[in-house]
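For this depiction, one protein chain was excluded, whereas all remaining protein chains were kept in their positions.
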Amino acid sequence: MSKGTVVLAYSGGLDTSCILVWLKEQGYDVIAYMANIGQQEDFEAAREKAESLGAKKVFIEDLRDEFVEEFIWPTVQASAIYEDRYLLGTSVARPCIARRQIDIARQEGAQYVSHGATGKGNDQIRFELTCYALHPDIKIIAPWRIPEFYTRFRGRTDLMEYAQKHGIPVPVTPRAPWSMDANLMHIRLTEYYCVLPLAEIGSVIVSGVFCLNHAPADLYLMTKNPEDTPTNPDALEIEFKEGVPVKVTNIKDKTSKDTPLDIFSYLNEIGGKHGVGRIDIVENRFIGMKSRGIYETPGGTILFQAHLDIEALTMDKEIRRIKQGLSIKFSELLYNGFWYSPECEFVRHCIAKSQEHVEGKVQLTVLKGQVYILGRESPKSLYNEELVSLYFCVNYAKLFRLLINCFESF
Amino acid sequence: MSKGTVVLAYSGGLDTSCILVWLKEQGYDVIAYMANIGQQEDFEAAREKAESLGAKKVFIEDLRDEFVEEFIWPTVQASAIYEDRYLLGTSVARPCIARRQIDIARQEGAQYVSHGATGKGNDQIRFELTCYALHPDIKIIAPWRIPEFYTRFRGRTDLMEYAQKHGIPVPVTPRAPWSMDANLMHIRLTEYYCVLPLAEIGSVIVSGVFCLNHAPADLYLMTKNPEDTPTNPDALEIEFKEGVPVKVTNIKDKTSKDTPLDIFSYLNEIGGKHGVGRIDIVENRFIGMKSRGIYETPGGTILFQAHLDIEALTMDKEIRRIKQGLSIKFSELLYNGFWYSPECEFVRHCIAKSQEHVEGKVQLTVLKGQVYILGRESPKSLYNEELVSLYFCVNYAKLFRLLINCFESF
Amino acid sequence: MSKGTVVLAYSGGLDTSCILVWLKEQGYDVIAYMANIGQQEDFEAAREKAESLGAKKVFIEDLRDEFVEEFIWPTVQASAIYEDRYLLGTSVARPCIARRQIDIARQEGAQYVSHGATGKGNDQIRFELTCYALHPDIKIIAPWRIPEFYTRFRGRTDLMEYAQKHGIPVPVTPRAPWSMDANLMHIRLTEYYCVLPLAEIGSVIVSGVFCLNHAPADLYLMTKNPEDTPTNPDALEIEFKEGVPVKVTNIKDKTSKDTPLDIFSYLNEIGGKHGVGRIDIVENRFIGMKSRGIYETPGGTILFQAHLDIEALTMDKEIRRIKQGLSIKFSELLYNGFWYSPECEFVRHCIAKSQEHVEGKVQLTVLKGQVYILGRESPKSLYNEELVSLYFCVNYAKLFRLLINCFESF
Partner (left out) sequence: MSKGTVVLAYSGGLDTSCILVWLKEQGYDVIAYMANIGQQEDFEAAREKAESLGAKKVFIEDLRDEFVEEFIWPTVQASAIYEDRYLLGTSVARPCIARRQIDIARQEGAQYVSHGATGKGNDQIRFELTCYALHPDIKIIAPWRIPEFYTRFRGRTDLMEYAQKHGIPVPVTPRAPWSMDANLMHIRLTEYYCVLPLAEIGSVIVSGVFCLNHAPADLYLMTKNPEDTPTNPDALEIEFKEGVPVKVTNIKDKTSKDTPLDIFSYLNEIGGKHGVGRIDIVENRFIGMKSRGIYETPGGTILFQAHLDIEALTMDKEIRRIKQGLSIKFSELLYNGFWYSPECEFVRHCIAKSQEHVEGKVQLTVLKGQVYILGRESPKSLYNEELVSLYFCVNYAKLFRLLINCFESF
């Protein structure tokens, strides 16, 4: 008799394939669920693989539109950035993926959801907090935190063996020392010792986690190596309304995009071509440890810069100060997995309010890994400058005249 | 020929009566404007006085309802407090008064507004910033900052002499050493040397502004001396919706009020009867100097305490943290006169959003200057406690189980 | 054979007496440790009781001086207050108590420490975080979180039975519905259902935790009921240096105290006599749930008010703004048990720096539960006022003249 139904976030790779089979072994019916959030993947091959491994059903869901509109756009409005450098491309995908997984669980009457996130990272937390927030009764199976699982699979060798025994296709390439997370917004690479059980990596830590080892140049997938990118820049014009892009135009060839997904994809294309958005950082994880992450966020980096610029032009100086504090808070909440918390909803509301007049066009070039803002204009700003600003200056002058008179009347 | 029309904020007292006559002397037509914001005043006598002094028109405007609903209520929602002690009763009245003055100026085609605020205080700034915000073209005449005026009127003696010469009724009582500002929310008393020209008060400063001189017990007008108040408390129940009171009930005698003005007036009555809301503080003025202020805010103090309590019961912990930061900002903006600035409107919007679920009843007693919260209940909170809280605890437990498993899987 | 040695934080009451015996039953040697932090207690009787129950050693430690100087004084400097109302009297005692317990564990070679804090409160966290911070290798036994213990002792009846069986003296009074924590700074009372296992209190929660039940008047121990306190105020003068009190003088009878413990004890005496410092609040606990707490903090409340006042007089306005933010952070850290964290040490350092010039005298009266500030003076402030302030005003005037000229040169 079945122990119940599990909706498993399935990637098609070795780990979640093993988890799928292992869950069945434990007596669960397994529904495989793949979210298409823009990663490179042969989804049909993955579907067949899941089915062949015994999945009762397979859901392949194209979430790209909602990912851009409901999740990336608010981070653009917020100028969300974690610890001054990381644009939160992984963090923002988790609530999007988990939301649909919960929808499927409800629709299919599943009591369980499961995922292959490891026990040392932020992703498990982001994933599970979303699930609990949207479906407080759901039960979560996280094999990498279950002793029966993680003591059985102490490393890749164990997984490979298990795969061979259970007819799971085995990858022929040797494992990279990097773990990867990819979506429309970015690719994140994490050194494997950060995600593996301690037993396997003790020696690495002992020999110094943060030694000066450089990431290999061929590590990156979304972005060209800036040393090899074109020597001629591309020039873009991005148009914003209420703090989000509504149109992007290539100034030279007049290519133009005007839906959220098209805009973001095109910015990825241009950014990737010119090697924009690579960072190699150390960050503080939610659970306290520091970890090294390598990120490439081509389109997101262009948008971050362009949005900063149009916001600076159109937003009141003092509102900007207040919004800056809210954005820092938002970025922490997002990083820590609290997208669906009351406080994050409150902060998103306030930030969206601040964007009402963030409207106009930014022109920029992209070259050799860099984004150069060339200029900007705004109907709101022109109005400001031609009409309001004079009042404004005059009024400021009046205020200051008032203040100085105060003192002179002493 | 007239230099134009001035709408003068007229109090009926010696200073603004002299200003009224002086403005006429300077060649202006003067419209006298009195705002009834709850101060004790014989408005009809003041009307006659203004007319007899040559005012072209006299407007006496009852602003009490809008003062409570549009100005005091947002400060209650914000738990607005300046430098941890001052409830901002004067600050919040200024934009209310000036807004109507500007309305009258527009309606009457006046190019000028004028006021009797001195040149060392915050009130002039609060007043004038509101005027400029609502009517950027308005011209402001602030006699206490005009050398021709303040060198002519170097002290009360000069004003008295001028009054006698121009048929202005002269007060027979000696001047109090305290300057007073009164409205529905509070009475503020400031030592006179803080509002007078330096010449007159030099010796006071030299002998030590902040010596340990105590305020006389008979200084207070809205509140009884706690030594003389009843020995039996009054018990009240205040009901809140969206962070503002919608009903107050005297638990013993069942007196009940349910309009904003009635609620606030009743709280003043009870608070005053029991000597609630007296403070004697030093505060930092906008223009930098420290000054001593004595305030009595009976109803406002009761509401501040009651609102804190119902908010603590019904608001999410983390939203509370964020709102606390916004409230500090709001209090500074309000104190400094920026009610009608873009940033203050933004902050008010965010704070109002935070109050959506601040709903329920608080019971309290008032005795001998103190407010004692006895208990509280909320439909939102009960819901939380009976239903949500269990989910909540369970989910927190799941989160923590998740976290601990992370580490155990190390 | 012994499982090892446990240093138990022993209160002398029913719970920790049962824990002492139970730990011995489990095979541990038990050292009983009582911290004297100013609570009312017959320490010698407690020593005998612990010995008679089989404690290997008994330590009774007078920590009152260090509690005031090293723990209370920094909270006074910080104006520490949690959620705008709670003065943190329990929070601040925990690191003080646990620090000595760890000292004893080291000195006696004990591998374990134990305490009787329940599993739903903040105290366990404050206690244990301190232990781990000061002695990362220590092992903690928290019986109220150990299933073998808490399933055996499901309520007071079980504890009483166990006590009778093991010769533990059994209290004859019925249990109060309130749990108490007492020290020099305050007494905290918590409704019992907040600290008991869920089984016992389910019905209470279901019937509405936050109904309008009022706390009985005889609940308070440190403070008289304001209805019954003297009708004549006491007047005090408190002198501060670097933000902490160095002397208190009764203005009428000239009583004077000048050591930290004497000062604080005297303020407690006067505050208690006049019913100062009672609050009944709902607060957000670290672990998320809201709970009701009733606190009486007589001396702490007087000091809080007096320190606010002298700080307002002597501290630069803008430093005050920055310090306010740091104090909010400090209060959260303190409440949540992070006294010995790197960030709390950093914040304490910054706050102490801000107090360098907080020096002077405050005069106040205490009457019927209220503290009324009468006046204040400071050598720093006099200097400011007589000399600096003139420069200051002049310079501000210059700044503003500068600003206005900017605009006029447009």
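A, B and C are the chain letters, set down in written order, and residue numbers restart from 1 in every chain.
FYI, contacts are C-beta pairs under 8 Å (C-beta built on N, C-alpha and C of every residue); 3 or more make two chains touch, one makes a residue touch a chain.
Computed from a prediction, not measured in an experiment: that's the story for all the values here.
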item: Sole contact to the chain not displayed, among C:159, C:294 or C:326; value: C:326
item: Identified contact with the non-displayed chain, of C:80, C:125 or C:219; value: C:125
item: In chain C, positions touching the absent partner; value: 118-120, 124-125, 128-129, 132-133, 136, 140, 142, 144-147, 150, 197-198, 287, 316, 318-319, 321-322, 325-326, 329, 341-343, 346-347, 349-350, 353-354, 391, 394-395, 398-399, 402-403, 405-410
item: Hidden partner chain, residues of chain A it touches; value: 79, 83-85, 205-206, 208-215, 226-227, 231-233, 278-284, 287-290, 308-309, 312-313, 317, 320-321, 324-325, 328, 332, 361, 363, 367-370, 372-378, 381-382, 384-386, 389, 392-393, 396
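In this text, only the chains that are shown with their structure count from here on.
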item: Whole-Å gap separating chain A and chain B, where each centre is the average of the chain's CA atoms; value: 47
item: Cα-centroid distance, chain B relative to chain C, in whole angstrom; value: 35
item: Multi-chain contact sites of chain B, meaning residues that touch two or more partners; value: 287, 321, 325
